[in-house]
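Rest of the complex left out; these chains stay put.
For reference, chains read A and B in written order, and residue numbers begin at 1 within each chain.
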Amino acid sequence: MSYEVRLAQFEGPLDLLLHLIRKHEVDIYDIPMASITDQYMEYLHEMETWSLEIASEFLVMAATLLSIKSRMLLPRTRTNDEEEVEDPRAPLVEQLLEYERCKWAAAQLSTMAANRAEVYSRQPMDLHPFRTREVPPLSGVTLWDLVDAFRKLYLRLPPSERVAEIRGHVERVEHVMEEIVERMRRYRMTEFAVLFQGARTRPALVTAFLAVLELIKDGRLACRQTEPFGPLELIWVGD
Amino acid sequence: MHLLSALEAVLFAVGSDGLETRDIASILGVSLGEAESLCLQLRAQLDERAAGIAVQQVADTWQLVTRPEYADYLKRMAQTPMQSTLSTAALEVLAVVAYKQPITRAEIDEIRGVQSDRALATLVHRQLVAEVGRQDAPGRPILYGTTSEFLRQFGLRSLDELPPLPEDLGREGVSLFQLPSDIARD
């Protein structure tokens, strides 16, 4: 017996976000980033408590949401006044709208398929009693074509259903936060890159990043960048 | 009127196997007598307007057939110059039947991921594939296999001479569906 455990009923992070936006009757063109981000994170945390594997796409989206949220808190820079400053939410909104159109189209196709299933055809009649002439022999069709047809079919078969996927390790933001706190108490100050040298996988890195953002939000950690694109310094302010 | 059309739809879809009166009664939810009366009504109606199709009763089985007057058109259709090659779909079905026989249409559909009735009809028509029996399962589905015409056309003395499939795939029913994922993906 195999079991498939999916992240609830959502097809992906965009699906989840759309659900949250619809559920709270929020204007998609003016998404309140703080509350939507909180709800999104809450959902992920809930999944964690159920020990469900969270696909990395969901974590990447979490990072995106947090980044948009933080950019919206920043004062608009005065250096390039002339240029219209783009709403940091714009690319996300565009993505959500595109995905919603995709869902709409999928629903249409589903209805069309259902209508089609209401209609029955008939197996072609065996016409050979009506045939007076001989069927011409096959020409140019060889045994090789037959084997080749089978090989092509074989290549078209979908990968075998892999229904159970159990990961030995689940990254949890709370755990990583504890780890960071412990290390920052010793270091007091360090660079972001140094702190995460150990994180090899993308989910691990994203989780670590989320943990840092959570600690900053809690006011226990501060972050400083002395020059554009320079190293990110983390400073311990907690306790 | 409504039941008459329902009967027409049912007889149309059931194909050349036809249906017994009691099956018709149970599908339409009417008595045996009513089922028979409906069949006779449908026959009269189709006869009256000289439709392309007619109701035929053989023993206790009813089926729809083409009206004999139009046989010439069917001959012409059967005669339409047949291509000397096979379509990709027909070739694929033929390959599946050759290597997996005896096999039902549902099993062919399952392996191919698409309905195969059109391609199968072509192969039967060309006498490369034929009914070789019935599966002992609900509905007693037809089992298909290749014919001696198939062996002749492909220059084989027997089915043992079919070339083995690469990596012996398909020799057992299971191996088809246990593919290494790196091959099966695009």
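The rule we apply is simple: a contact is a pair of C-beta atoms (placed from the backbone, for glycine too) under 8 Å apart; a residue touches a chain by one contact, two chains touch by 3 or more.
Nothing here was measured: the structure is a model prediction, and the numbers come from that model.
Written in terms of the labels on the displayed chains, the full complex in this file has the makeup A x1, B x2.
Quick note on the criterion: only the chains that are shown with their structure count from here on.
Centre to centre, using the average C-alpha position, subunit A and subunit B are separated by 45 Å. Against subunit B, the residues of subunit A that register as touching in their complex are 120-128, 130-133, 135-143, 145-147, 149-160, 162. Those residues of subunit B that touch subunit A in the complex are listed here as 9, 12-13, 15-16, 66, 71, 74-75, 77-79, 81-82, 84-86, 88, 91-92, 94-96, 98-99, 111-113, 117-118, 121, 124-127, 153-156, 162-163, 165-166, 169-170, 176-179, 181, 183-185.
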